[in-house]
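I have a structure here, written as structure tokens, and I will follow up with some questions on it.
Note that one protein chain of the assembly has been removed; the remaining protein chains are unaltered in position.
Moving on, here comes chain A:
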């Protein structure tokens, strides 16, 4: 009987594989047999590395010789909140250097929370002939000089996206480095830059790039200039305004309105820094087209926000500050039936008293009124179990639920009970929940619920919760799909960690800070699990070698890796090296 498998030449298999884009599917293919592994690796074009230290650049280059697109993530998520010291790591340089020599045809680089230097940017601009996409999300370490190099040398650049990166702003002149013949730009996001960019250079750029679809300006671009810019880019789909404030001039208003209408494809608006109520109605003519609205920097009062939001009937994504208040969210629930994602940010997170009338009621009404709601990030000052249960029952299709009750360990304000039952209902009813962030007063009970119901949970963030190791044990033993767990200020200790050591190899990473893990346990874990990097971030007390075993570590970051201990550990990061 002929072996059917051998009847397929490699080219056919390669062609079949080319239809498969999902990384997980690709990984599964490569595990079938050696020949499929070989074929797959030669035809893989895009790779995502969730933790840049889990694998080394050399290994990636060796396995995948023909990559066109690479995505890397560096620092742990809690680095966003200042919990990771400076110079911890996440350096992109070794990766860029490896890729510069191995992939002359690389087209796309996407980095998140990594440190990138101007030299690396220059290397990128010179090494890749067909470089098209550069996305730097929450990165740092580079300046506008590096951007100038990119602008000058990347002839086919399509996307330059600097979302929320920390760029050393030396001047706005880097934009003029785009040559006159440059036409390929499709997306430009410079919203994080502090200084003014030359408007002439911007205008020239936009005039030359007819395919521009996404433009996010920085705060320094005044409203009057926005009108000109919009006039030159009629194909915009996404727009991020600059400062949305100016002296109240009717002609500016009408020009602005006309400019918005002129962009017939415009679907997404963001920016709105210091938004003035006078100019918000300029958006009304296109409000029915809008599917995404980011008002999270708009410090406008509730009534104006509500009016705007009520006009946008087809809104799918809304990011807003808590100025919208419960009443605004109720209006939202009535008007925007297609809402998929809601994020409400606090206007005064550090004040002692609430400054706006935003409570759990707003979220409950949105959950009732918006049947498509899947993703929630909500900052508020009070919550009740009843509200959470209602939300859970209303929205079993929830996939991302992040609730931040501003005061740590705040109980249910009605019953003064912990919020275990509420969050338990969330995980129980929302069977597809992939991401969850907890807050408020919580005991081990909530972790028991999460462990038993959160089977699809991939990322869990915990702060100021739990009573004992049981909490951590429930989560690590129960959540089958857990990839990332980050914990701060919880009384979780050695027992649960050591008992579930094997689980850690199935996860991308675990972050624990201000918990009760002892140094001895870290040593033991490092000893027993060679494929984990157990990194202790030392505080000022001195190197852990001088610490007794029972000493508690302040910050601990554990991640699986096939690359062994990392070479660029700073002095304040310790890793077990030997007996």
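Quick notes on this structure:
We adopt the following convention: contacts are C-beta pairs under 8 Å (C-beta built on N, C-alpha and C of every residue); 3 or more make two chains touch, one makes a residue touch a chain; residues count from 1.
The criterion applied here is as follows: contacts and distances are computed from a predicted model.
The chain absent from the displayed complex carries the UniProt protein name "Auxin-induced protein", chosen from "Auxin-induced protein", "Nucleotidyl transferase domain-containing protein", "Sodium channel epithelial 1 subunit delta" or "Histidine-containing phosphotransfer protein". When the whole complex is considered, the residue among A:156, A:183 or A:417 that touches the unshown chain is A:417. Annotation: of A:20, A:49, A:83 or A:261, A:83 touches the absent chain (contact as defined above).
Note that of A:46, A:198, A:327 or A:468, the residue touching the chain absent from this view is A:468. Only one residue in the set A:8, A:42, A:253 or A:572 touches the chain that does not appear here, and it is A:572. Touch with the hidden chain on the side of chain A covers residues 78, 80-83, 85-87, 138, 164, 166, 170, 192, 219, 273-274, 296-297, 299, 345-352, 379, 385, 404, 406-411, 415-418, 421, 437, 441, 443-445, 461, 463-464, 467-470, 488-489, 491, 493-495, 514, 516, 518, 520, 540-542, 546-552, 554, 570-572.
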